[in-house]
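Missing here: one protein chain of the complex. Every other protein chain is in place.
Here the chain labels run A, B and C in written order, and each chain numbers its own residues starting at 1.
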Amino acid sequence: MSFQRVLIANRGEIALRVVRSLRDLGLESVAVYSDADAQSRHRFEADFAVRLPGSASADTYLNIPAILDALKRSGADAVHPGYGFLSERGAFVDAVTAAGATFIGPSSRAMDAMGNKVHAKHLMIEHGVPVVPGSKGALKDAAELQRLATEIGYPLILKAANGGGGRGMRVVRKDIELAPAFEACTREAIAYFGSGDVFCERYIEDPRHIEFQVLFDNYGNGVHLHERDCSIQRRHQKLFEEAPSPYLSDAQRQKIGAAAVAAAKAAGYSGAGTIEFICESPERAYFMEMNTRIQVEHPVTEMITGIDLIGWQIRVARGEKLAFQQKDVPLRGWSMEARINAEDPAKDFAPGPGLVTALTFPAGPFVRVDTHLYAGYAIPSHYDSMVAKVITWGETRDEAMRRMSRALMETKVEGVPTTTRFHEALLAHPEFKAGTFSTRFIEQKAAYFKEKLAGDPAALAEGVGALVAAALTADETQRGADHASAQPPRDSAWRRAGREA
Amino acid sequence: MSFQRVLIANRGEIALRVVRSLRDLGLESVAVYSDADAQSRHRFEADFAVRLPGSASADTYLNIPAILDALKRSGADAVHPGYGFLSERGAFVDAVTAAGATFIGPSSRAMDAMGNKVHAKHLMIEHGVPVVPGSKGALKDAAELQRLATEIGYPLILKAANGGGGRGMRVVRKDIELAPAFEACTREAIAYFGSGDVFCERYIEDPRHIEFQVLFDNYGNGVHLHERDCSIQRRHQKLFEEAPSPYLSDAQRQKIGAAAVAAAKAAGYSGAGTIEFICESPERAYFMEMNTRIQVEHPVTEMITGIDLIGWQIRVARGEKLAFQQKDVPLRGWSMEARINAEDPAKDFAPGPGLVTALTFPAGPFVRVDTHLYAGYAIPSHYDSMVAKVITWGETRDEAMRRMSRALMETKVEGVPTTTRFHEALLAHPEFKAGTFSTRFIEQKAAYFKEKLAGDPAALAEGVGALVAAALTADETQRGADHASAQPPRDSAWRRAGREA
Amino acid sequence: MNWLVKIGGVSFELELPDALPGAEAEPLPDGRRLAWHARQRTLILTAANGVEHNLRVRSAALSRWAGEAATELSVELLASAAQGIVSLTATVELAAPGQSSRGKTEAVKAVQIRSQITGKVLKVLVGVGDHVAQGDPLMIVEAMKMENRVFAPQAGTVTQIAVKDGDAVQTGRELLRLAKD
Partner (left out) sequence: MNWLVKIGGVSFELELPDALPGAEAEPLPDGRRLAWHARQRTLILTAANGVEHNLRVRSAALSRWAGEAATELSVELLASAAQGIVSLTATVELAAPGQSSRGKTEAVKAVQIRSQITGKVLKVLVGVGDHVAQGDPLMIVEAMKMENRVFAPQAGTVTQIAVKDGDAVQTGRELLRLAKD
């Protein structure tokens, strides 16, 4: 399992991130790049590069034969999949292995076992990891529902077994609503979906998304590296993450973490993985799914533990044993990550690919930036809109938050819109500051964000903006008084600045 | 002692560094800049800026009246001095205080007490901190010298009391050499310096430079934040630092650290300070001097402790108590700092100010860069040649070192020479890797560095370089064969590349 | 050139200087000076006493549609307030006076719908002659793995469609025209 040259079957910031850990370990890197990525930094920063003709993901980063061809030509003897693309395809693992190279990640068997949600859920139940409580299948009658309601507690949600799109669903909050809701739901199920089968589950109103990072070697040794809180989401896309979660006590952390490790161990897992939980309350965390790869938000875990997760993925893959046990995994301070996406938060997060004309990223103490951007880079419209991650660390949550404000203030991207301002608005919200938020936070605070992000001209008219406007106007008024009539047409410096930008 | 707007009486990377900590604490910053620094980043990154007319340090950053004038005009109510310039002048502290502003640093009394080497040395002796052993003053006779030699041990150095420039000095290694050396030295002292007074000290052949960071609040609470090893020096200029030192055991660390804290406490010290020791062996560390300001190399301490030193300077100055005790100061992992100076290590470190035409700094996990450089910036020739600090952290010294190699590989500065290659040569040396080096390392390994830094064309002819040369030559040979005679004059792309650079 | 500037509801005519004054700028009537440092992306407002206030530009985007006189300038400035940090954004619409503002060179009843993003037209949902209500989806443009719907800003009849399924579009590219009811 020893290897020397690693092909990175990915692009952008994660490909660069992998190059860095490889270099730390004295290993060579091979990038692959699509035609749309011919100017991407990951192509140039790796030691070697191989072109994947075409631009669509299906032709390039999802094209297993093309990647195997690059593997063979480049002489690489291992593959790191990054996240997304082929990172969770058992068939890719098998293809890499059949080509005689090492896949840096779990076995295809463990990947498929944990990737299959039903399998994974059963495994979790077996190992005492709580899952969202509910009926095992279709409910027989209202009486069974009543028994379950007593067992599980309210609120519950009734769902048509064949349903979808929000139809045939009923939330029930008291005993008295139970029978009528069951009848109505059954009626709708028959009417819309042709079957009266209805099942029930506990309804989680304001869930937190909390995930545990686990790390296993090939010899059954595994630890968790605490949790990340990824509740700040928009349409199920994570936007801002932190570690640890302000929601969990130390006892809860240890309990859920131990259960996560036990379950992954039972699956014969190896490498880095993430077990996601949906939390109704700190005491009620339910298994959701397992991601059998590195996560976008892994840096916040690295910041609080000092452990290079991608470095350890590689070391485990080459047969090293974990050098630490659970008790040795540090949890020091607090870390936050803001995803800088090329999207305009003021225009409903419309994506804005294009040329980055000027760029400054933050630096200095306890700040880290993972990005593939550079001034002059044209962000292609073919792939994900995430272009940078701004990460901070502090001794306390408050310090990490204040550092994030500073880091965002230093973040300047011209030419394309970014989510930077969204994060500033987020950090300014008292409930975010207090750590009390659910996955519905952005939706619930829509009015707040709308106002904050509108680029309100009134705000410009006040405060600092007024100085600029006043200065420009004063200048103009004066000139207007001096020279009565029209000036020869001149080019505005603002226009020029805009063009330079 | 509360303040809201802080004038930074400094320039370059340290001014930027202070802006960042101020911003973390919600405070405003005022930069001052000389005419030579009109394009420096610290002018633009601060919230406010005031020009100091002129370029020479004496007219600008050392000009107390000009800085006080800027203080008054800007409405700042505190001053951070950075390092160098006025940072250790008691008179500046008094002037700032008299102007009604808070000086972020120790009192002028403590500063002067610790800044005076004789005072400081006496204070150290009082508090049991070892100093270089030797005679109290001029030696009476050879017999006194013999007694001292027995007490202190060999090697000793005899020095003419009025001497200088290496003359009138003798190193003595055995009893039998003692009397002749004393006679010769006395003779020379009379001949060259007009006085036969000679004193003796223990001679430290291969010293290590180890310094302890201390931090005190205004209420007498103080801690040390472990040591830094700054033995890699060239002509007494530090080039590469690390924390902790591979030289000290934990017991020695605690012992020397406690002595350093006791001595600083006795001086009524407040704020951040550094106590430098010269080490003959881990057991024999002698007090050298105290620096009553932040050090260039403070980031390595921040990386292993997680404590924002400049943030704490500011917090202490506004009257906060230290939030931690000695036992709470973490020591986690290892950190290194490489000073990137605009000097050519292959040309005896000749300084090379000028236009930075292209620039890439490292990023990613466990790497930090403090710099004021940007592409298009012209490094002025008026000030220090240090333009960036590349800092890495690792769980072990080895990991920090490998990360430094990676970080240096990502460091690209075009237009001016830098010391980047020197650091790569340093990291490649087996004795540096083993942690066995003294302040004489660079001088002792001069041949090694010369060879490594020469830009040996033979190295280019081999290995990777050969590929380029071969490609160019093959191309040429082919063309030569095809077209018998002279080509029309054409511009070389290399030339163009050089010009673009 | 003289520009028509709208900030909020207020519009006024303004001659923007030929260049924002450089570091050697003449003082404004009230003694302050304003200088634009292009490389540093910083607008410096210098008070009469020489203290400079840095207004850092996070982003400055200029939108100018071909064939139209109006120009939209969007600037995001960063400045430090007495307490904490604020970022301010404004979109300023600039139009040379005498010239009609954006879209107004067209028949007054025509509304041009432009792409807000660079991407690919996945599906045109309407045809020429269709009547649409305000908020109706007109087409789907895909970019960065996301489907983005283009909605009708007002009720009207589709008079012209400038793109077809599969076309690549740049930001600002005209997609279709609506005749107002």
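The rule we apply is simple: a residue touches a chain if its C-beta (ideal position, glycine included) is under 8 Å from a C-beta of that chain, and two chains touch if they have at least 3 such contacts.
All values derive from a computational prediction rather than experimental measurement.
Note on the chain not shown: across the whole complex it touches A, B. Among the residues B:G354, B:G376 or B:G435, only B:G354 touches the chain that is left out of the figure. In the full complex, subunit A contacts the hidden chain through residues 4, 23, 26, 28-30, 38-39, 41, 43-51, 73-75, 376. Take subunit B: the residues that touch the chain left off the picture are 342-343, 346-347, 350-354, 358, 360, 381-385, 405-406, 409, 411-415, 417-418, 420-421, 424, 455-461, 463-465, 467-469, 471-476, 478-480, 486-487, 489-501.
Please note the rule applied: only the chains that are shown with their structure count from here on.
Averaged C-alpha coordinates give centres for subunit A and subunit C that are 31 Å from one another. Between subunit B and subunit C the centroid-to-centroid distance comes to 50 Å (mean Cα coordinates, whole Å). Note: centroid distance subunit A to subunit B, computed from Cα atoms, is 40 Å.
The residues of subunit B that reach two or more other chains are 23, 26, 45, listed in rising order. Shared interface positions of subunit C, defined as residues touching 2 or more other chains, are 53, 56, 79, 84-85.
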